[in-house]
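Apart from one protein chain that is not included, each protein chain of the complex appears where it belongs.
On to subunit A.
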Amino acid sequence: MKVNRFSHRQDGSGPIARERLKLMAESAPFEHSPAAARRMKKEISDIISRYFEFSPDDYEIRVVLKQNRKRA
């Protein structure tokens, strides 16, 4: 007779996998081309410095791909 038949176990490994996949999806849009991401950020920063007198230390450029956000 299995004892755990009567205890309703809820803490399986499925939710862990789900959370890990969600984290991967949010953190890795530029993982496959870090060099391209760097170049693009440099170009954007050049454009900003053309119009405003900000030092590059005063701001941060972040790219969020909305369309692919859900996909790992």
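Everything that follows uses one rule, which is that contacts are C-beta pairs under 8 Å (C-beta built on N, C-alpha and C of every residue); 3 or more make two chains touch, one makes a residue touch a chain; residues count from 1.
Throughout what follows, contacts and distances are computed from a predicted model.
Its UniProt record calls the unshown chain "Septum site-determining protein MinD", which is the correct pick from "Septum site-determining protein MinD", "Sulfate adenylyltransferase subunit 2", "(2Fe-2S)-binding protein" or "Autoinducer 2 import system permease protein LsrD". Between the chain not shown and the residues A:21, A:36 or A:61, the one that touches is A:21. One chain of the complex is left out; on subunit A, the residues touching it are 5, 9-15, 17-18, 20-22, 24-25, 67-68, 70-72.
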